[in-house]
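Some notes on the structure that comes next.
All protein chains but one are shown at their positions in the complex.
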Amino acid sequence: MIPAYAYLWLSGILFTIGAVGVLIRRNPLVMFMCIELMLNAVNLSFAAFSRYLNSLDGVAFAFLVITVAAAEVVVGIAIIVQVYRAGRAMDVDELDLMKE
Amino acid sequence: MSTSQLALLILIFPAAGALLLAGRGWRLPRIVTKLVGPGVVWASFVVTLTLFFNNASGDFTYWTWIQSGSFNVPFNILIDNLSIFMCLVITGVGGLIVTYAVGYMDKEDGPSYARFFTYMDVFVFSMLLLVLAGNFVFLIVGWALVGLSSYFLIGFWYHRRSAVLAARKAFVMNVIGDVGMILGTFVVFVSYHATTYRAVFKALPANDTSSLELAAFLLLVGAIAKSAQIPLHTWLPDAMEGPTPVSALIHAATMVTAGVYLVGRMHPIYDIAVYAHGAVAIVGAVTALFAATIAIVQTDIKRVLAYSTMSQIGYMFLAVGIGAYSAGFFHLLSHAFFKALLFMAAGNVIHAMNDEQDMRKYGGLLKQLPRTSWSFLIGSLSLVGVIPFVGFFSKEQILGAAFSKPDASLALAVWAFGFITALVTGFYTGRMWWMSFAGKPSPERPVEHPHEAPSVMLVPVFILAALATIGGFIQTRALGFGPHMVDDFLKSAVGAQSWEGGASEVIASLVTMALAAVLFLAAYRIYIQHAWKPWSAVVPWAQRLLERKYYFDELYDAIIVRPMDGLARGGLRYVEDPIIGGIVTGTGDLAEAESHNLSLTETGYFRNYVLVFVAGAVVVAILILARAGS
Partner (left out) sequence: MIDLSAVHIDYQTVLPELVVTGTIVVVLLLDLVVPPDRRRWLAVVSVVGLAIALIASIPLWGQHRSAFADTMAGDSFAAFFNVLLLAVTILTVLISPRYLRCVHLDFGEYYALVLSAAAGMMLLAAATSLMTIFLGIELLSLALYVLCSFSRLQEHSQESGLKYLLLGGFATGFLLYGMALIYGATGSTTLLGIRAFVTSSPGTNVLLLLGIGFLSVGLAFKASAAPFHMWTPDVYEGAPTIVTTFMSVATKAAAFAAVGRIFVATLPSLEAQWYVPLALIAVLSMSIGNVVAITQSNLKRLLAYSGIAHAGFIFLGILPGTTDGLAASLFYIAAYAAMNFGAFAVVTALDAKGEHADELTYWTGLFYRRPFLATTMTIFMLSLAGIPPTVGFFAKLFVFQALVTAHLWIPLIVGILTTVISLYYYLRVIVVMVTVPEGAPVEREGVGLPMTVVVGLSALGTTVMGLVPQVFGWALQATRF
């Protein structure tokens, strides 16, 4: 059996990859995917903890996260498409209308 | 009406006036502003007089703040002889000044005119709240409001850049004092778990403690800032940028004396905290001499008066610092009379001279503005301290008390300062009066045939001149005999002076007066007859030192303003701009080039946000884990 900490390490690594992705990618869609990766890394943690603690709370939480993430994607994609339609390049570095 | 209702009424009148003028003032006819502005102050004066004649006293709680643990703040008004005394000065002298302002500010257009009286009424309200408050929290409320209204009044002519800068300077200095007050109150609260004066004074320890000293010193910071004493004094001369009635009301008669009131009100604390108490006297003595010497070289008539105000408040600090509280408050009263008189008379001159304030450009006004000139002379002689004017009795009582205090080398030392200051005062006052009113008209005078001010501006001056002439006879203790009404009145609030002077004290007083008067006349020989070489020609380095005001502004500039400025600029340039401001102008190309490579350090605009976020998260994680180990 694979020990619990292996899942936690994997989850941590996935989370970090996601965070680094948000940090270095410029396309909002890809950034958004990286955020999804972070959320799913957390889901892995929840599932692992749930199994390890023998309680269902974690699994329920993971389902909740999946549902909410889906809703977030709906809103997110809509906004990204709006920005794209407005003729802006798909690059967050150009989101610079507001600065002081 | 009961005393408690009357006490509240004192506050309500100016508050209501300010609200009315703020809300509708500039749309109502001008006459309404003229009536309401001073009217509400006089109404408060009448109420105060009623309390005065009824011998009212008491500590009235109107409503209670929530009891949060031991933190209990009531809104209470403390009516005792000290607060009534202060209210009489504020509303009485204040009423005269606001009335005078009706004429002085007449050149302003409708909105500005109403705005001015709104600020004035707000100021009077704040000052009354300051002296009537029965606990530390509302004391701070009044204290801060006074600073705020003074900020607005100094910067009243906002289109003058110098006025705005002066207002800001005054505000910053005052806020430093406020911080001292607030911290002092915290220390008091932490030590004695109370906020009302009554409860705090009851809980005071019998012997000196370090926390009590700390509280007293912190409160002293507040007093020093508000009363423009060394080293927080640099704002007062600049504050003369405000309209002259403002200078008379705030920077002579009332606000700047708040520090004296504070020390008097807190006298149970200062009586125990001997080091802080000594510091009060030292600060006062040093400021008195320091400011008086600077006044010798000033050429702007209002600045001379400003430095003389600092110097006279130094006397008051000196008095309350050695425990001669009622002498200090007598000088506060007398100073309110003669300094308000001087400011308003100076205002009349400035008014007649088309806003010229340089004394060198006056000269020979005695014949053309006789009423103002003679009034100014009464104020000047009072300031110098000549019998029978009020200034003699109050100043000499302070010096006498310092001279005769038994077993106190400190008191004798501050007496020496006070003595020299009195002589310097005689000289610079003489210089001011002779230069402005005597001799021949200056060729640079802006107005050839000046006109006397309208009667609304003259009558308050005459009333104050009368008070400055006869006011001294309510207390002639400086001569060793006669009435001592102020001392008797304040005895219940600040206690009686614990020592009595002897004949030597009276002799010292008369000698001081004689020497000061001689110097007053000496100024005539120097500046009008040019009979003697001016002292500045003898010691030019001293002249320079005084003209630069002992380099205090330069010092603050070098050690505070410029480093702070640099810090703010640097912070903006190197911290906020690259992160928040994104691409700074001129580095656009560079940013463009950088945005093509995916290095972590030179990310684009939005990704900097993410970077800061991650850095913050890492720091938080490290900090929370670092504590885990310990």
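In order of appearance the chains are A and B, and numbering begins at 1 in each one.
Heads up, the rule we're going with is that a residue touches a chain if its C-beta (ideal position, glycine included) is under 8 Å from a C-beta of that chain, and two chains touch if they have at least 3 such contacts.
Computed from a predicted model, the values in this text were never measured in an experiment.
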Per the touch definition above, residue among B:235, B:489 or B:606 touching the missing chain: B:606
Sole residue of B:12, B:28, B:49 or B:182 that reaches the chain not shown, by the stated touch rule: B:182
Among B:111, B:205 or B:540, the residue in touch with the chain that has been omitted: B:111
Option touching the unshown chain, where B:10, B:56, B:102 or B:137 are the choices: B:137
Residues from chain B at the interface with the omitted partner, ascending: 22-23, 26, 63-66, 68-69, 71, 111-112, 115, 137, 140-141, 144-145, 148, 151, 155, 158, 164, 168, 171, 175-176, 178-179, 182-183, 186, 189-190, 568, 571-572, 576, 579-580, 606, 608-610, 612-613, 615-617, 619-621, 623-629
Residue ranges of chain A at the interface with the undisplayed chain: 8, 11, 15, 18-19, 22, 28, 31-32, 35, 38-39, 41-42, 45-46, 48-49, 52-53, 55-58, 60-61, 64-65, 68, 71-72, 75-76, 78-80, 82-83, 86, 88, 92, 95, 97-100
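FYI, only the chains that are shown with their structure count from here on.
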Distance between chain centroids, defined by C-alpha means - chain A, chain B (Å): 61
Residue ranges of chain A touching chain B (in the complex, touch as defined): 19, 22-24, 26, 92-93, 95-96, 99-100
Residue ranges of chain B in contact with chain A within the complex: 580-583, 595, 598, 600, 603-607, 610-611, 614
